[in-house]
Structures are given as structure tokens and as C-alpha cells.
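Please see the structure below; I have some questions.
Complex shown without one protein chain; remaining protein chains in place.
Let's turn to chain A:
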Amino acid sequence: MLSEGSSFMKGMALGGIFCLLLSLLGSFTPGMQSSPEDQHHHHHIKAPTNDELQSLSEPQMVELSQKVRVYCVIMVQPKVLVYWATAKDTWGKHCDQAVFYSSESAKALEAVDLNEQDEWAKLHKALKHAYDNSGDLRWFFVARPTTFAIIENLKYLVLAKDPNEPFYIGHTVKSGELEYVEYESGIVLSYEALRRLVNVFKDVEKCPERGRSLWKLSEEKQLAICLKYTGVFAENGEDTQGKGLFNSKSVGSLIEDGMSKNSLDVVEGCCSDLAITFSGMSPNQMQVMMFGVYRLRPYGHNFHDSLIFLPPEGSDND
């Protein structure tokens, strides 16, 4: 009896050591939920943390603040003139340069006439035009008519990133093997990414100017494919806590979703404090957003941000 007991104990001890050895050798992970190694398959880009910013010297901060300037490519439609007027009067004022691109010309609409109906062709032409007219701006943001963007938060996201490196950022979606940035929630491109894109435009086999009629890809996927050829991959924009910064819905919609899910904290679960985009917004909602983002606040709560962005001139709704 004793000999059986002791062999049992010996067996247990050996079994334990065996298990430990295996797990230490790394080929055996005891059911970890999601190992950090997984993340290299999904590209994430996070806003800089306070620590990262505080480690920078003053001349470095000055240099960064001069680099981070945004050219906004805002797609509009003459049929709905009010979206052009609203973007111009609201968030567009916070771009270093806001240029409107339209499918066709219309009176009263101050936009670059792309003379195109095909969505990909429009995007293609607009991006080429932006590249040719960028001056010394190094970041490009593409928006749809109903998108609302908080450019300061975009600048914060890319603050510590070098625009001479290729960046293609937004809310990423995976479709099979292709990971692309959702158009509706805004697309961010660094100067280098755009330069490579314009270069690959010359190769009409890889990157056709117009969607092929038989096998038409959505323009957002087409963009991802063209960029992929140049070695640029989509990255998901997130805050320091991993919350997405690019939203394809309006604030109200997201709150509604939270309410119907009966989540414990509807506001906490909605969206990031430093969100960059919301979409599907009406012109009135955009005006109210200006108040909500740039004005409404509780007295006595201060943030000691590392950069200061001054309000634009000649404006009173922000």
C-alpha cells in the first residue's frame, strides 16, 4: 500500500515537472486568452502617452509641432450643397488646409471639379491633386461629406510619427487577406504613403485608374490594394487604452447602441475621449458637435497637454 502511495506521489511530482518544462520551453501556452504575439498580425497605432511626450526635449517638441500639419481632402457632392457649406463652417476650419473635391462642378460650390462619377476614380484623382498641391503639409486626411473630424486629436495621434515614413491609418477592417481602412470613418495618409501611392498610380496594371466593370472593388479596398503593392499596410488608430479613434457612426448612434446593449456605463463604453472622427452626421449635428467638442466643458477640470492649438481666426462656433 505504501509503495503504491509513494509511486503515486513520485508520478505526480514527475508529471508536474514535465508540465512545467513544456510550458517553459514555450511550445505550450496554457490557454492564454490572447497572447501579445498575435498583435503583430493586426497593425495598431496608438496615441503617444504622457510619459513619451514628457521625455521629449523642447526643441524636439517644437520640431514635431511644426511637422504635424494636415491637408484635408473633403469629398462633397453638389447635390447636397449644405454638407460642403457645413464642413467649411465647422470642422474644416481646423485643418491647416481644407480642400473640397466634387464629382462635378456647381454654382456656389467652391470645390475642385474632378469630373468623375466613379468612386475610385474620384478618390484617385483627389489624392493625386492633393499630393501635387500639398505645399509643405505632410499629413493627409480624407473625409466623406457626412464625416466630422477633430483635427487636433488627429495631430495628437500622429504627433510622434515621422511623415517620411509610410502611414495609412483609420478604422481597419479585415476582408479575407486584405486589411483596409474604412472610408466612412476617415483615412489618414502620411506624405510618404501618398508619394508611394501616386507613384504606383503610374502602373495601371497594379493600380487601375478606374474600377474594372466586371470585378469592381470598393474604392476603400482598391486603395488598400494599391498601397499594399508599395509596402504600406493599414493601421488601426487607437487611444492609449485601445479604444478606436475613428468612428463610422455619429455620437448619438453609438450612444444608442450602448443603451440597447444595456451596458453598465453607456458613456464609458461609447467612444474615446480623444476620438478623431464620427460619421453619418447631419449639418445641424455638426454645428452642435462644434459646441460639444470645442466649447462645452465642466469648469475647473484642466488638462496639461503638451501642445496648445489656438482657435482658428474669424470663427465663433468653436
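Please note the rule applied: a residue touches a chain if its C-beta (ideal position, glycine included) is under 8 Å from a C-beta of that chain, and two chains touch if they have at least 3 such contacts; residues count from 1.
Everything below uses one rule, namely that contacts and distances are computed from a predicted model.
Leaving aside the chains you can see, what is the UniProt protein name of the one that's missing? Options: "Armadillo-like helical domain-containing protein 3", "Large ribosomal subunit protein mL48", "H(+)-transporting V0 sector ATPase subunit d" or "N-acetylgalactosaminide beta-1,3-galactosyltransferase".
Listed in its UniProt record, the absent chain's protein name reads "N-acetylgalactosaminide beta-1,3-galactosyltransferase".
Which of A:E4, A:D132, A:E177 or A:E205 sits in contact with the chain that's absent?
From the options A:E4, A:D132, A:E177 or A:E205, the contact with the absent chain belongs to A:E4.
Specify the residue from the set A:I45, A:L123, A:L137 or A:C226 that touches the hidden chain.
A:L137
Residues on chain A that touch the omitted chain in the whole complex?
3-20, 23, 29-34, 49-51, 53-54, 56, 58, 61-62, 65-66, 68-69, 93-97, 135-137, 150-153, 155-156, 240-242, 251-252, 255-256, 258-259, 264-271, 273-275, 284-285, 287-288, 290-314, 316-318
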